[in-house]
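The complex is shown incomplete by one protein chain, all other protein chains being positioned as in the whole.
The letters A, B and C name the chains in turn, as written, and every chain counts its residues from 1.
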Amino acid sequence: MNAKSAELAAQLVPATYIQQGLDAVRSREKLVTTLLAQRRLPDNGWDDASVELLLQTLSAMDSNNFRGSAGAGEREARVFSPIVARRHFYLAHGVGRSGDVAAVQPKAAGSSLMVQLANAMAKDVLRLAGLRAVESALVLPVATGMSLTLVLLQLKEAKPDARYVIWPRIDQKSCFKSIVAAGLTPLVLENVLMEEDGKVGGQLKTDLVGMAGLLDRHGSASVLAVMSTTSCFAPRAYDSVEEIAKLCKEYDVAHVINNAYGVQASKCVHQVEVSMRTGRVDAVVQSLDKNFMVPIGGAIVCSPSRDVIDRVAKFYPGRASATPTLDFFITMLQMGRNGYRRLLENRKHVADYMREQLQALAGDLGERLLHVSSNEISFAMTLATFYQDAADTKEKSRQLTLLGAMLFSRGVSGAR
Amino acid sequence: MNAKSAELAAQLVPATYIQQGLDAVRSREKLVTTLLAQRRLPDNGWDDASVELLLQTLSAMDSNNFRGSAGAGEREARVFSPIVARRHFYLAHGVGRSGDVAAVQPKAAGSSLMVQLANAMAKDVLRLAGLRAVESALVLPVATGMSLTLVLLQLKEAKPDARYVIWPRIDQKSCFKSIVAAGLTPLVLENVLMEEDGKVGGQLKTDLVGMAGLLDRHGSASVLAVMSTTSCFAPRAYDSVEEIAKLCKEYDVAHVINNAYGVQASKCVHQVEVSMRTGRVDAVVQSLDKNFMVPIGGAIVCSPSRDVIDRVAKFYPGRASATPTLDFFITMLQMGRNGYRRLLENRKHVADYMREQLQALAGDLGERLLHVSSNEISFAMTLATFYQDAADTKEKSRQLTLLGAMLFSRGVSGAR
Amino acid sequence: MNAKSAELAAQLVPATYIQQGLDAVRSREKLVTTLLAQRRLPDNGWDDASVELLLQTLSAMDSNNFRGSAGAGEREARVFSPIVARRHFYLAHGVGRSGDVAAVQPKAAGSSLMVQLANAMAKDVLRLAGLRAVESALVLPVATGMSLTLVLLQLKEAKPDARYVIWPRIDQKSCFKSIVAAGLTPLVLENVLMEEDGKVGGQLKTDLVGMAGLLDRHGSASVLAVMSTTSCFAPRAYDSVEEIAKLCKEYDVAHVINNAYGVQASKCVHQVEVSMRTGRVDAVVQSLDKNFMVPIGGAIVCSPSRDVIDRVAKFYPGRASATPTLDFFITMLQMGRNGYRRLLENRKHVADYMREQLQALAGDLGERLLHVSSNEISFAMTLATFYQDAADTKEKSRQLTLLGAMLFSRGVSGAR
Partner (left out) sequence: MNAKSAELAAQLVPATYIQQGLDAVRSREKLVTTLLAQRRLPDNGWDDASVELLLQTLSAMDSNNFRGSAGAGEREARVFSPIVARRHFYLAHGVGRSGDVAAVQPKAAGSSLMVQLANAMAKDVLRLAGLRAVESALVLPVATGMSLTLVLLQLKEAKPDARYVIWPRIDQKSCFKSIVAAGLTPLVLENVLMEEDGKVGGQLKTDLVGMAGLLDRHGSASVLAVMSTTSCFAPRAYDSVEEIAKLCKEYDVAHVINNAYGVQASKCVHQVEVSMRTGRVDAVVQSLDKNFMVPIGGAIVCSPSRDVIDRVAKFYPGRASATPTLDFFITMLQMGRNGYRRLLENRKHVADYMREQLQALAGDLGERLLHVSSNEISFAMTLATFYQDAADTKEKSRQLTLLGAMLFSRGVSGAR
């Protein structure tokens, strides 16, 4: 509401009330000013109305929403369905330009501003989580797997003759496919079982000797990168990323970290942070949905080098959906720094509680909870007593599937 | 987006793009300025985004949406359900104060502004439809029947000993009940059948002689008002409101017109307009949903006298739902003067078309479409051939009900 | 999704997944079945999606949303603005019929079902709060003041010559206006100051002797009702409704209780409950917004007599907005019995905390918090030291206004 409107409004409603109302409007506008000035998560999360008001304003700044515009081109962000238009807040230009997925669009000032802020908040929230060595971050409009492919393709551009990616094995199909999709050949490195003193179980850790062996055998020139993993399922532990980073530095080979759902886990974060400071880390990819509670569809790629991120952005062919970026943008505004910290703390408490309860349950059942010190995200429990009567492997497998089905039908998902 | 924000935004997105975007935002703000300056329907309807942006702004001006407010009172517009909050655009203070349903609320500058504008647009749209003698209009948060009761109760305040309301009969329960609910006694006046020269049928018109007789018999002191009706079902014609208005003036008795769905019909409007100019009309009540395509719930009461409307507003005990007013407000913004005119013209064409088709159908069936010159809204057709084999009245009635059911099950509603 | 669809879906997605999905759909449908069977608040509040799914279904049952319908009548629930249509979930027929505001509408089966359930839940939530003697409850589409007027008008129908309403004074304009608006004359009864033993202050309680005097003086025939009040601002205490109820029974005079925001307060509820059991209570009116956290616009009228409520429903002239009923309906579904109980408990804790803190603050400032045992809702604190330097009443008043403004500008509203 502009000054003239305020003056006119005061002819209908007493000026003091209008003034108080406008003060409130201004205080919401100030939130926006602060956001633009600080380019980081607000301290406290915004309420729905503040977010909606900002989105409405940004939307009005995009040319497809200009009143009286007559778009004659092929890309004018016409939207047929009112349901679709509304769910995008009338933002329809996507993100990026043909030259750069992080670039501003002349036709879409509002969307462009949103993208810039989202990327700034991506960097901020990663630093807040402990990744202080991050110099640049980019919200990619594709999920983790495809983001890893993009990073590899970009790396390949500068080293077109390299064809191998060393990959400490993890039972997750997307990572493997992300390498193949880039036209590269994964060199799969099996993990080794490390006994932990005086503790039950053990954990599967990176075979660093084997990795050096692979590097020696294939040579730095033909190895494009090592792709290490932080977050994974116990009893596999996170990779020894610090040591890998040192190896990569030594051998002058790129290092891409698949930090899919590691931002929430302080140990993963610490490992990645130390790696960036002491070894070589080209890019770290983290899932938007797994770390920041948005629908599946995006990832953040970050790096201690601004240059790497710029190159990834410029590498992306064409425009892309604004949805992952917008979801992240809205979520960061509503979560705020304090909200994010609370979620991290809460996760810690809940994980501890779950460990205790699983331990107790395991004890009652004559089973054991495995101790995997390098994995604070996932828990593994033996199921020996479940099998004892099973005649063969097939029967074992049948019983396992049955157990999984029983859990799922009781509303417990996420167990493997 | 304030000046400081614009400046900061230009550090993220080129200043020229930001400027164009802000120009677009300003152009939407100008719509609001024009609305506040003119206080009438915009020439062209607003798009969804412009309406939503205004509602968000008005909403931010209400104290329940102030950031950091700590309402300790009993009426702080707390809303439990997010679904409910959103559907009201976070506006929760209703309309009015204990003193006046049209009054501004200190706690709700945004809602108050909306109410003032809605009432101004109510007056404007009525004048646009042809009721140029209207000096003041008020959107009441209750539907037609209850609005008529309120008007009668208010009239009674000044003439507490009057107990009768003369009411030319119309087969519509709400009107009758609106009189009884006000603690008054209706004097029902049967209509008379008027033959129209050379035309088939005839129409039921006001018995003006009978009305004068009732006024004489009971005396002006004990008759509070005449309640006349415009819109009704053929073969009843609209009341002779012009003549009634003259009688009321002559006898010094109030005249309330039930113009429920008459605003859309130029003949009704003309009659009411002439009545206001030449006779006595205290208040005219029109339905919001029937004339302006909003959900049921409100009415506009208007008058050639500002004073009458002010008294009705001040008479209403306590606050009320903002929904009927808000629905009307949004609808007028989206319809615009041109949209409203188009709807009126369209109605005329569609009505003519329906008359022709019904006439043809009647001819085919050996029935007749009644000619009711003083009713351009509703059509009556004979159903003589439907009964011819019916043994008795009961059988006739059964056949009629069957016909109605057949129409309804074929998706035709509104037939009687 | 019907059986045929499920079968077809299983050709696209494995039948087991479809089955699990449909089980989930069925489990939401079961919520509806339980609601229809029990006709009371669900134990646990429903999530947004369950509520929206039900509203979509109810909406599809209203004739304006029938596919292929061709409404030719004047009341076909056409909605012009898509914004308005959506905010009403395409429900547009309002509530009630010309005969009865609680009646079902043939054209609107979905809306009608919603209304019946809302009224059933109104009774349930009042009983849950402690008003176990309530036999019938009705959500009225008008706020407290207008609801009181309606109740009085209805009572008057049966006793047309009674003209007085005895009203123990309370400084709240709407109640007074609700009597006048009904064309009745309030007999204002001043309260008396009751010292409480050994406690600071005192409280203003009903002058029961004075009330009996008024009844004697004017006679039962000319007194229509006593309107008593529970919730009010300290130092006024709630009225001695139990004793008033006995007086009303004795004198055979109707008793209407203005329980505006008393449902949340166990003492008010207890008083009303005892009154209904031991004396005469015709109707109790409570605000929807103040007790159940919805936007302003509705009230619940309840009674130990089903007959009274039926008469009020049948008395209402015409249809009305569905919004207050729908807001209440949604809110009760989302709150659930447990949610409501938590809110009541929470209010108690917060009120205790506020009393303590105000007491401490008062002590620090050399003021006192008044002890008003019969008012657990509102607190009164002396402001003697604020005036001590004030030269005269005008100056005192100026300082008080200043204090109020200071509180409001600090986000504290609700103080008087």
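Here, contacts are C-beta pairs under 8 Å (C-beta built on N, C-alpha and C of every residue); 3 or more make two chains touch, one makes a residue touch a chain.
Computed from a predicted structure; not experimentally measured.
Colleague: Return the single residue from A:V51, A:V165 or A:L187 that touches the missing chain.
Modeller: Among A:V51, A:V165 or A:L187, only A:V51 touches the chain that is not shown.
Colleague: For a quick check of understanding: of A:D124, A:D239 or A:D289, which residue touches the chain that isn't displayed?
Modeller: The missing chain is touched by A:D289.
Colleague: Pick from C:Q20, C:N338, C:Q357 or C:T385: which residue touches the chain that isn't shown?
Modeller: Candidates C:Q20, C:N338, C:Q357 or C:T385; residue touching the omitted chain: C:Q20.
Colleague: Determine which one of A:E157, A:E190 or A:E395 touches the chain that has been left out.
Modeller: A:E157
Colleague: Could I get the residues of subunit C that touch the absent chain, sorted low to high?
Modeller: Touch set of subunit C with respect to the missing chain: 1-2, 4-5, 8-9, 12-14, 17-18, 20-22, 24-33, 36-37, 39, 47-50, 52-53, 56-57, 59-63, 65-67, 82, 86, 90, 104, 106, 109-110, 112-113, 116-117.
Colleague: For subunit A, enumerate the residues touching the unshown chain of the complex.
Modeller: 48, 51-52, 63, 66, 68-84, 87-89, 91-94, 98-99, 107, 141-146, 148-149, 153, 156-157, 160, 172-174, 177-178, 180-183, 231, 260-261, 289-290, 292-298, 315-324, 327, 330-331, 334-335, 354, 377-378, 411-415
The definition used in the following text is that only the chains that are shown with their structure count from here on.
Colleague: Measuring from the mean of all protein Cα atoms shown, which chain centre lies nearest?
Modeller: Closest to the centre of all protein C-alpha atoms: chain C.
Colleague: Looking at contacts between chains, which pair has the highest count of C-beta pairs?
Modeller: That would be the chain pair B-C.
Colleague: Roughly how far is subunit B from subunit C, going centre to centre by Cα mean, in whole Å?
Modeller: Inter-chain centre distance comes to 28 Å.
Colleague: Could you tell me the distance, in whole angstrom, between the mean C-alpha positions of subunit A and subunit B?
Modeller: Centre separation, subunit A to subunit B: 54 Å.
Colleague: Indicate the whole-number Å distance between the mean C-alpha point of subunit A and the mean C-alpha point of subunit C.
Modeller: Going by mean C-alpha positions, subunit A sits 47 Å from subunit C.
Colleague: Any chance you could list the residues of subunit A touching two or more other chains?
Modeller: 20, 82 - these are the residues of subunit A that touch more than one other chain.
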